[in-house]
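Only one protein chain is missing from this complex, and each of the others stays in its spot.
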Amino acid sequence: MDRVPILKIGDILLVSIQVDMSDQTAVALQEDLAERIVATGCHGVIIDITALDIVDSFVGRMLSTIASISRVLDAETVVVGMRPAVAITLVELGLSLNGIRTALNVERGMELVAAGRGYDDYDEFDDGPDPAPTASP
Amino acid sequence: MTLSADQSGRLSYLLTSRGEQITQRWTEVVAGQLRGRLSRAELVRQVQELHRALVDALGKGGGDLAAEEAAELRAVLAELSQGQARQGFSATETATGVFALKDALLGVLETDQTSETLRDYVAFSALVDQMGLFTFESYVRTRESLIADQAEQLLELSTPVVKLWEGVVAVPLVGTLDSARAQVVMERLLQTLVDTGSPYAIIDITGVPAVDTQVAQHILKTVVAARLMGADCIISGIRPQIAQTIVALGIEFGDIATKASLADALRHVLRLSGVEASRRQPRREA
Partner (left out) sequence: MTSGVDLSRPQQQTVGSDEDVVRVRQMVRTVAVAARLSLVDQTKVVTAASELARNTLVYGGGGTVEVTAVDNGRKPGIRIVFADSGPGIADVDLALTDGYTTGGGLGLGLSGARRLVDEFDILTAPGQGTRVTITKWSR
């Protein structure tokens, strides 16, 4: 079974999915990530799916689960690089990826993580609208 | 329509024994029709290939164009008509290339007319008619797909997706939006977001006279797809009638931002990205 590598860059864990994952590989990634978040104390996770040519309900569910787990572990997850054809298909499939933050590319994802952290610290002083796009139906 | 085994045999014999005369006459008739738009050599090649395929089919007992034995013949006919459709020949010209065989057959039959030859001629004609119709049909099919391809190219030309500002792309939709066009436009919009790395898109529908449920759904799905990709869409220029249609159709635009004009939309986006930019600054010194 393939394992998806997890890179640590500063305060962020970067996961770049390069293979057509089997369900087992997806589940293993979910577990590995939870461990790495705790072990490194990172506060941001970026999952780069630029190379994925499909996202089905299994992978979609895995992404949601990773986002929820990292939130519990005080880390912010951003999924980046979803291809247009994949997004169109997900909409038709009916998968909304609720609660997952998304960005066009890794760079934007990093900005989003940084902005999210910066603004968490000042939460009580800030009641403006949240400009960061989140995926919701 | 089907030739009897005897008839197949006789036609096959005729085509072989008088082959030279038949292909020559056949070529002449077609050449007269096309008036030099196909080179003589090419025409001769086509006629000989058809002749060979027909003799072949008859030899195997294929007295009917739909028969399994005539598969090769059908392939030759289809290829011929596809080629002519692409080269801009008319449907009639293409079919004539086949019908001319009748003329050629009549020429070799005339010399010894009995009632049997007449019956044969009627049967042979029927087979040639089948071949002609088949040619006609594959011609039409090729033309249809050529036209569809061209329509698609036009579609792409007529829907520009422009980068309006750093991080903002816009697609000004003009004219009637049918479902196919809406789909093409939306796919291109999403691709442009990726190519330019723009997190904002403005879909301006000022120039759209009407929308139906399907088109509204396409726009809606695009907005959701863009969000999944990490971009936000703003819809601008919704006319009063379209707003009424949208409400009457019961389509939920939900939390999608809408603005009166493209300018308003751009202002809105710049304010949002400005807020985002200021948030990105370290705020401790503020």
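Observations
First chain written, first letter: the chains are A and B, and each begins at residue 1.
Everything below uses one rule, namely that contacts are C-beta pairs under 8 Å (C-beta built on N, C-alpha and C of every residue); 3 or more make two chains touch, one makes a residue touch a chain.
Keep in mind the model is a prediction, meaning the values are calculated, not measured.
Note that of A:D23, A:D74 or A:E107, the residue touching the chain absent from this view is A:D23.
Note on the undisplayed chain: of the listed residues A:L29, A:V45 or A:I88, the one touching it is A:I88. Where chain A meets the chain that is not shown, the touching residues are 20-24, 53-58, 60-61, 83-86, 88-89, 92-95.
In this text, only the chains that are shown with their structure count from here on.
Chain A and chain B have centres, each the mean of its CA atoms, that are 41 Å apart.
For chain A in complex with chain B, the residues that touch the partner chain are 78-80, 82-85, 87-88, 90-92, 96-97, 101-105, 107-109, 111, 114-115, 118-119, 121-122, 128-129, 131-137.
For chain B in complex with chain A, the residues that touch the partner chain are 186-187, 190-191, 193-194, 197-199, 221, 224-232, 255, 272-273, 275-276, 279-280, 282-283.
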